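Only a single protein chain was left out; the remaining protein chains are all shown in position.
Presenting chain A:
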């Protein structure tokens, strides 16, 4: 909580995730060892049961101590199961996704609870699926198998793939086999639990699994790239298209939002008692806060901070408060001076200031300085903070003392609204991958270069495109010099370096020092983009 506050206890046998092994395997030895060594609470309790009859000893007392030190009310049955969320899935295969899809479209919403892990069951059901879907799937699998030849570390199964219906079975079989390792955990833990009937001894972090998962360096996914999609030009479409939400869901979301409106008065009350409010849950919470501001905070000074804004500085926030609102000439450099200044001026003028921070876990607010500044300001009696978080690890931002300054009360405000604004900046994956921004900035810099400099840059690009491989070391400076000389672009090394500074300043080129001490030049842009750029230049 505090501290992350993932109060998601593990619980007894989870009926929601029944895992069945197709083949019974012995437990991995390591795991058993681990389990024996772990001082789980269940064992303590059984020991306790034995010793109560004996006379008390120090050891006995110790046991009782450990027993009583169990949280009684922290975890309830309505908590999310920790195992659901944090469980290791040790081995993944490329077929997992396919199975999932198969299950979804093969048997649309089956009546019996079925999990994707029951592969055999699934395959036998394939007869029931519509013919066209089977064909479709077959085609897709064949296509896939043709394209990936070497992936996955399961050479045995992947080597004798035959594009056939029976193959389906074998592949899924091998798939389940690999998962058997991981499935051992489920029943093992469950058995233990039935004995002890203790909730919190249920979830055991198994470090072995972590290493198992991370040991293989090889990436065992297929080699498909998005380049296979011919029409992948998202830039134009993205902006225009509204997020897709079905009619039914739209109505439901409106209902949800109406429900949250009811909370506004209570929020005001909570804020008035010097607590601050933090909102979590999936979906953009901007709209909720916006309405809160309009409905309740019309007459008081408010500052809205977009934490997701990629070049937000904590200085901007302080300036907004100290200079823009309170009318001082400058912001003191020392944090405690700033806080004292704000405190005294607000108190003097009997004003309450409201800070609305969208995404207090935003990239620019993640450093500890920003957080301690915000915490110290939020602590003030006349400052009231409402913040939102979205990142799953956001609670890790705050330590003990920051949390106690913030005095958050936590509210689950799940809206399912799209994060349109939050993801619209260039640091998001979506725009980064399409590379429009990089491309256009590359273009504009390129246009401002002299012809000679353009030539040099072209040489680097071409070399980079010709030498594409897994780890590209870059173009050695010597080679660049000789090539540039050949084309009469530069006359001396010094001149070349002068030209290069221009690129370096714009981060078009990076120097990379190799082991032998020579300097290599790399363009930190993906080759697809470079190709595209070259094509555009040539036309």
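Keep this in mind: a contact is a pair of C-beta atoms (placed from the backbone, for glycine too) under 8 Å apart; a residue touches a chain by one contact, two chains touch by 3 or more; residues count from 1.
Simple rule for what comes next: contacts and distances are computed from a predicted model.
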Name per UniProt, for the chain absent here [options: "Small ribosomal subunit protein mS29", "Translation initiation factor eIF2B subunit beta", "Origin recognition complex subunit 3" or "Clathrin assembly protein ap47"]: "Origin recognition complex subunit 3"
Touch criterion as defined above, residue of A:421, A:479 or A:519 at the omitted chain: A:421
Omitted-chain contact residue, chosen from A:297, A:442, A:459 or A:480: A:297
